[in-house]
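Every protein chain but one is kept in place in this view of the complex.
In order of appearance the chains are A, B, C and D, and numbering begins at 1 in each one.
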Amino acid sequence: MSRLYATFKYTLISVWAGFVVGPFMWAVLTSFKDANGVQGGATYLPWVQYEPTLTGWQNIFGGAGGVDVVRPFLNSAVITLVASIISLALGALAAYGLSRYRFKIGFIANSDIIFFFVSQRIMPPVVLVVPFFFLLQWANLLDTIPGLVIVTVALLLPIAVWVMVDFFNGIPRQIDEMAMLDGCGPFGAFVRAILPNSVPGLTVAAMFCAVFGWNDFFFAFRLTFTEIQTLPQAVVALNSSIPPWWTLSAAALFGMSPLILLAVWVERYLSKGSLPGVIR
Amino acid sequence: MAQIDIVDVGHTYTAGAEQERWALKPMRLTLEAARTYALVGPSGCGKTTLLNILSGLVKPAQGRLLFDGSDVTALPTKARNIAQVFQFPVIYHSMTVYENLAFPLRCRRWDKARIEARVHQVAEALGLDHRLRQPARRLTADDKQLISLGRGLVRDDVAAVLMDEPLTVIDPQLKLSLRRRIREITEQFRPTVVYVTHDQYEAMSFAQEVLVMKDGRVIQQGTPEQLFEAPASTYVGYFIGSPAMNFLTVERVGGQVTLAGRPLAMAWDVPDAPQIQVGVRPEYVKIVGEPAANVFPTRVRGVRDHGPQRVLEVELAGQLIKVKTPREDGVPATGQILVELPRAKVLPYVDGHLATTPRAADPE
Amino acid sequence: MTLDATDLSLTVDGVDHLKDVTASFQPGRLHTVIGRTLAGKSTLLRVLAGLQRVDSGSLTRHGADFLTTPVWRRDTAMVYQQFINYPHLTVFDNVAFPLKRAGVARDEIRRRVQESLARVGLTEFRRRRPSQLSGGQQQRVALARALVRGAGILLLDEPFANLDYKLREQLREEFKTLFSDQGDAVVIYTTTEPAEAMMLGDVVLVMHEGRIIQTGPPGEVYDRPATTTVARIINDPPMNIFTGRIAGGRIAVDDLQVTRVPAHLADLPDGTYQFGLRAPDIALASAGLQAEVTFVEISGSETFVHLALSGTGFVVQIDGVHDIALGDRVSMRLRPERLFAFDHSGALVRSPSSGPGSPEGR
Amino acid sequence: MDGLRRHKSMFLLPGLLTLLLIIVFPLLFTIRVSFSGWNVSNPEMDFVGGANYVKVLQDSRFWAANLRLVLLAGGTVLIQYLIGFGLALLVWRNVRARRLWRVLFLVPMMTTPVVMAAVWQMIFHESLGPVNDMLAKLGIAPVHWFTEAGPALAALMTVEIWQWTPFMFLLMLAGLLSLPKEPFLAAAIDGAGAWRTFWKVTFPLMAPVSVSAIIIRLIEASKLSDTVYVLTSGGPGSATESPGYYLYLRGLKEQQTGYAGSLSLTYLVLMVITLTIVAALLARAFKVPRQSSKAKEQ
Partner (left out) sequence: MNRKQLTKSLAVPVAVLAITVAGCSGSSGPEQKPDKPALFKPGSEISYAKYGKDYPTTKVKDVPGPCSYESISRKDYSGQTLKIISHAVPVIGEPTQLHARQFEEITGAKVEVVNVPFGELHQKILTPLQAGQPAYDVMFYPSLWIGDMAPYLVPVPKEYLDAPGMKDVTKAYLGVATWNGKVVQYPVDGDRHYLKIRTDVLADRKHQAAYLAATGKQLRAPQTWAEYQEIASFFGGKDVDGDGKPNFGSAEVTKRDDLVFSAFISRAAPYVKHPDVTGGVFFDVTTMQPLINTPGFVRALEDMVKAKSTWPAGGANFGLGDEIFSFGGGQALMSYSWDDAFIQAQQTDSRIRNRVAAAPLPGSAEVYNRNTRTWDKIQNQAPYFTWGWTSAVAKTARNQKMAFDYLCFFSNEANTALDLTIGRFGVNPYRNAHFDPGFWQAQGWSKDVATAYVNTLSGMEKSTNRVFDLRVPGVNEYMSSLANGVAAALAGQQTPQQALDAVAKEWTEITDRVGKDRVQEAYRNVVALEDNS
């Protein structure tokens, strides 16, 4: 590798890294400002150009002028976790069935069913939200965690199926056959022989579920009233006609923190080499 | 095609390991130009390390590698002018057969007409001349392997063709025909070939010379016939040939070797050593009717029907040996038979090494 | 306790995978199914195991319908060609798996697993995972798992095909001992190698294109192959088959007189036959038919020399390893007393082991 | 395992039925509502025939939004692909602090689009944001990020690229890491340089991953609306309206449920057709072998 190429390479990497980090840096700076720090124009250096304050951060942790983020954080965590688990369970089951058995319902075959699952991602959320409202109202589940979990499952299930079908296709069929020969029923074979060997696939699916579940704003916003607030909602509640940018920034940073940890974890997985086989 | 000199080349993957633990112990070998060599041995014997050193993928921890006398140890793969056929067929998916074969030449900026002529010549030898316009990815695995080979052969100056278990993924029924074609083609183009395999059949069927490797050492180098007739060690005797060579522990009384108290005549001088074994191939052990010199009584312990032959397992002086007999000779009616160990086919081994001929290619 | 297949047929995409397969598998006996790749051997095993449906035919066990019995109740163990083990379990747990499913007591599991592992020589590896073992060791784990249960049906699908030949040789040797105390189990072993079929089998079933084309004890099948196809399949290298004429006490290929008519063929009427001769039954000699060496293979301790004799290919097997160059011209001599004669349809007319006048057939 | 017919449904059905239950009602509801005049002051399921669909055909704002989506989704996904692939190549091997870069390059994907859009709104703020401030320091006149159509589209695309390039990066890096080594060695042996190796080895081997990554991203990008909602609200005028956002305006903000229903269905049909065609075209453009999606020969 020539020196010129190395320079070129690290320059490119640094430029993109700067672009990636920029918004976070700005949010960090802003989260320590107040109205005076914001309204004069862009300022960068704390103490020099503006007087840093903790107002923004106090506001999101119970300060009177903000929106409390702790409860929404817990709500988001519970919803994401439960919906991901359900989606993974149902998705893995369905994906396993689609990977191992041939289905034929009229002209509909396996690939069509897989397409049906994946195609749910094409649906614009707007199409679904009004009917969901009535559906949940009918089930008396508006503004509840179970209600949001159900809706989130609809969003995540296609992802789980998409990842897992490919993954199961990569596990030799002989393993489940052998488990059945060894006395497991079809379900037992799945649970005892296949699932324990599906950790990388499940991990990737779980990652996507976590990302899409945690970051959903649209449905959570429209299917809740006052009882349940998710984290993105709490942040958006600060997007007022006079936005308290400092509080907004603090809330945004707080809201992303768990998933940034997820990125670290995904990278570890990627480097260990378990991930590449899963995503094809 | 070049002569390859491997001068004191050794390698370890863990820095600072003592030499006994090196993946490849320092060795000195010469591979002559335009000959075919097979590296054979069980997994972990160092054959892949040696191959990677030849291809430039691994830089040896010590020693020098010479191609026709010039030192290539520090050169990257690209600069070594070698060709390689891998386990998994490697072709350029997006190209036709012709483009695949022409690729190395285009990289070398040959002119069009010259490329065209050369590609056609090689394609004809590969039997692919009528499929040049087809996308290479549509070919079967064995034809893809031929393309890999062909990409090496189009370059008329290639120093060596390395083949890394090229038949691994080939359908068993096609293995034979592919091996045959590869051999025919190499006989036609006569490059220096180094063929790596764990399969003794393949090694012996393909190469003019076979290098048997074990624990990072080349323990014998020779023609297939030499390996079979005079294994340099008990390991080679076991490794080459099916069933393996029989080894019997013998005693040395005076200047005589005895087995079960009877003298055993050999065509070789036997060294003086506390523990002597003799080796004899099951093919050469004869069932005889009359006692004579080198004839021993045995007891039949088992019979295996291999089809054209039967393999008898017999007990001789408390040791089991195998005897191969033609099918039409039938199974001996009695449990007791006499076998002859032919004088010229019984070889002495001391400490597991052949004790008559100089040990070939054993680095000291 | 037999396992009886009757007229099993399976067609996928217009290709017959099984065609009217009828066979009776006896308890306590080892059946080898020999055939080339894709002859339907694996399909047959999968049908017996319950992993594959059939289009028609029946399968009974102890006289009762077996087709409707689900896999997990068939009391069947299987060893695959690929080294299939549970990747997430240790060697010990792999072998214990079927016992746990069967609800065997813990102490009993421990005892039996240890015993099994000892028999395949893996005791010291019991805590490893399959991926940390060599191919041969992995296949031993699979064998141990198949053995440990004492299953009523034991299916082995080319279990040693993916091993290199020394290991193959070794495991083959051990195999008979390993399976000697399987009692009343029905054991079915598929292979492409005649030597395995000959060595291991109590009964050999020859499969070709989805059909069973000959069944019998190994020696019987070997000595009297019903057709040229069987003759090719049951010999390695495949039996040399060539078309020739019997006329005037001589056998001729095209215009070339190759040999005299041997005694056991003496009473055959003149005419065109297909003759079969095994590779070991041709010798290289100082004088004889002139042929060109087209290829040389070395297999274990034998050298297979491929010869071209005026357009017809012959394979000659000679003992030991010999350096023979391609393109050499050599002389070869057929051993007429070892000739098989088949009619134009390929059916066996006369074999060397049958005396003159005794008609062949089933 | 065709011998196990009876058991297979128990795997598929729980998931399939759950999805059907969750999805079919909304779909039927949307179809029905699209033939009604349901709106904010008349929330009733009456029947107005195809009137809504006639209106859809004449709704130039809707069609303009669809055309814009071709630019927004197609353009950003293409750029994301190029950058994502490029970055993956850069940190694939032989780079110092590799893991740091990889984590960094993944992070934006993990953030909530609506939240990040709010942050971007501060950044692009025309008088208080750092972008214009820095441009001013470089002597460049302030850019009207949200008040001129061109810059607004650029800002929107920047945010989309920032947010979703990591997704491409992840898929492409995973794809690269799973590539066999031999083809690269073969190319080196054949004497190919870096450029030739990329075009003749890396790129063709990555084609299947590329196609699926692009299609997945196109599917997700076609729903673009959260970012538009927070960042530009479709403005200036309707210059940055995406179909998703327009549907939201009509259906939720103005609560013209019936009309939005017919817009949604029209849009859905358009999307399915377009994506199917695009998928087929991509597969052809990348010469993906039809029989297998795996790069390795088996």
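Things to note:
Operating definition for what follows: a residue touches a chain if its C-beta (ideal position, glycine included) is under 8 Å from a C-beta of that chain, and two chains touch if they have at least 3 such contacts.
All values derive from a computational prediction rather than experimental measurement.
Shown chains touched by the hidden chain across the complete assembly: A, D.
Remark: the omitted chain is touched by one listed residue; of D:49, D:193 or D:237 this is D:237. Here the missing chain is touched by one residue of A:10, A:133 or A:265, and it is A:133.
Listed by residue number, the positions of chain A touching the unshown chain are 35-36, 38-41, 55, 58-59, 63-67, 133-134, 137-138, 140, 142-143, 221-222, 224-227, 229, 233, 236-244, 247.
Residue positions on chain D in contact with the hidden chain: 28-29, 32, 35, 37, 39-43, 45, 47, 125-128, 132, 142, 144-149, 229, 232-239, 249, 252-256, in rising order.
To be clear about the criterion, only the chains that are shown with their structure count from here on.
Think of each touching pair as a link: the shortest run of links from chain A to chain D has 1 of them.
Chain B has no residue in contact with two or more other chains. In chain D, 1-2, 4-5, 7 are the positions where the chain touches two or more neighbouring chains simultaneously.
Considering their complex, residues 55, 57, 76-78, 82-84, 86-90, 92-95, 103-104, 107-108, 137, 141, 144, 148, 151-152, 169 of chain B touch chain D. Considering their complex, residues 1, 9, 12-13, 16-17, 19-24, 26-27, 30, 38-39, 41-42, 44, 90-91, 93-98, 100-103, 113, 116-117, 119-132, 134-135, 150-151, 153-154, 157-158, 161, 173, 176-177, 180, 185-187, 190, 211, 214-215, 217-218, 222, 231-232, 235-236, 239, 243, 245, 248-249, 251-252, 255-256, 259-260, 262-264, 266-268, 270-271, 273, 275-280 of chain A touch chain D. Residue ranges of chain D in contact with chain A, taken from their complex: 1-2, 4-5, 7-12, 14-16, 18-19, 22-23, 25-27, 29-30, 33, 83, 86-87, 90-91, 94-95, 98-99, 101-116, 118-120, 122-123, 127-130, 132-134, 162, 170-171, 173-178, 208-209, 212, 216, 219-220, 222-223, 225-226, 230, 243-244, 247-248, 251-252, 257, 260, 264-265, 267-268, 271-272, 275, 293-295.
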